[in-house]
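So the structure is just underneath, and the comments pick up after that.
Yeah, one chain of the complex is gone here, protein chain that is, but the others are all in their spots.
Let's look at chain A:
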Amino acid sequence: MSAVMITRKVRKWEKLPGKNTFCCDGRVMMARQKGVFYLTLFLIIGTCSLFFAFECPYLAVHLSPAIPVFAALLFLFVMAMLLRTSFSDPGVLPRALPEEATFIEMEIEAANGNVPAGQRPPPRIRNVQINNQIVKLKYCYTCKIFRPPRASHCSICDNCVDRFDHHCPWVGNCVGKRNYRYFYLFTLSLSLLTIYIFTFDIVHVVMRSVDNGFLNTLKETPGTVLEVLVCFFTLWSVVGLTGFHTYLISLNQTTNEDIKGSWSGKNRVQNPYSHKNIIKNCCEVLCGPTYPSVLDRRGLMQDDSLVSATGAAQSSSSSNSTLQSTHAVLCLQKTTAPLIPNEHTPDDAKPSIAASAEKSPSPKEELPPASKLPPLASPETDAETSIAKDKTH
C-alpha cells in the first residue's frame, strides 16, 4: 500500500470551521441560508423599479426632477449598506488551536481542583471585573475558548461572534461588532426610502386623480398599488426595528443582551459598557473605529493530504502560522476543533486520485476523535454543544 503526500496551497477560508458560505474566493462571507436575503433584495429592487417606472416620470415633470434623483441616491445607499452588512465578517472569533485549547483546559482543571468521581464538575465560568461590575465569561465548548465579554455563539453560523447582536435572516448574516453600524444604517435608510416612496405614491395618486379620476389613475399605473402595499407593510416593521436599534444604541446594548435581560432589573449588574451619556454611546457605536477582520480568509496555507491507493483519503490541514513547527511536541489533541465541513469545501480540493469513492466516509472518520473531550469537560451542560453534537451524528 503506497502512500503519497500531496501538499497544496489553499486559501484559509476553505478550511474554516463553521457554517458560513464564502464567495469570490473568500472576499464575501455569508450564512448558509440565503433565501430570505434574496427575498429582501427582490422586494427592494422590485419596489424601487416600479417607483422609477411608474411614478418618477410623472413626478419629475409635474413636481420636480430632484425627486427621482434623491430616490436614486437613497436606493443606492440602501443597497450599499445591505450588501456591506450581508457580505462582511460580523466579527467572528476564530476557534482555539489545539495548544491554546489544551492550555485553557489545564487552567480550568487546576482551578477546579479534585472533583469526586460521579459528581458533575462546576460550570466553566470566569469572572472578570469591568468598570467595577462583575461580568461572567462563559466557556464555549465548540470554539474551546472563554468568550470575551459581549461575544456570543451563533448556532446558525456555528461561530462565536464578538459583540453579537443577532442573526438576521433578512440580511443573510450575523450582526456583530464589525457590521452593526452598516446594519443600523441599512434599517435607517430603508425606513427613509420606504417613507419616501409611500409618500410620493400617495402624492402621485392624488395629483393624477384630480386630473383623471381615481380608478383611471390606478389603471394607468398599476405598479402603484403594489408599491403602496409593500411599503405599508414594510413601514411598520422596518421603522419599528430602526426605533428599537436607536434605543439600543443610545444605551450601548446589544439585542442579545436585551433579550436575555442581562442589564435590566434592580439586582442585576448595570451595563458596564455604557458611558451613561446618549451622545457618547451613539458616537462609540456609529463613529467608533472600524475593526479589522481577524479571520484572514484570503491568506494562504498548506494543505497536506495523505493519499493511499487503497485506503480512504485522509486530509489534515497543518497550522497556518509560518513560524509554528508542525511537529509540536506538546499536542495532546491531534485534530482541531470539531470539523463541521464547510459547505464550500470543494470536492476537487481533496485529491481525487484512486480514492475518490472513499472520500465521503473520511470526514465522518475524523469527527469521532475530535468530539472526544478530556474527562473534566461536560459538554451536555452547554446547550450549544449538544446541538453541535446532534448535527455531527
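Here, a residue touches a chain if its C-beta (ideal position, glycine included) is under 8 Å from a C-beta of that chain, and two chains touch if they have at least 3 such contacts; residues count from 1.
The definition used in the following text is that contacts and distances are computed from a predicted model.
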| item | value |
| --- | --- |
| Hidden chain of the complex, named as in its UniProt record, picked from "Auxin-responsive protein", "26S proteasome non-ATPase regulatory subunit 2 homolog", "Golgin A7 family member B" or "Large ribosomal subunit protein uL14mz-like" | "Golgin A7 family member B" |
| Touch criterion as defined above, residue of A:P57, A:P123, A:P149 or A:G243 at the omitted chain | A:P149 |
| Residues of chain A (touch criterion as defined above) contacting the omitted chain | 76-77, 80-81, 84, 93-94, 96-97, 99-100, 103-104, 106-107, 109-111, 128-131, 135, 137, 145, 148-150, 163, 182, 185, 272-273, 283-284, 286-292, 294-296, 320-321, 323-325, 327-330 |
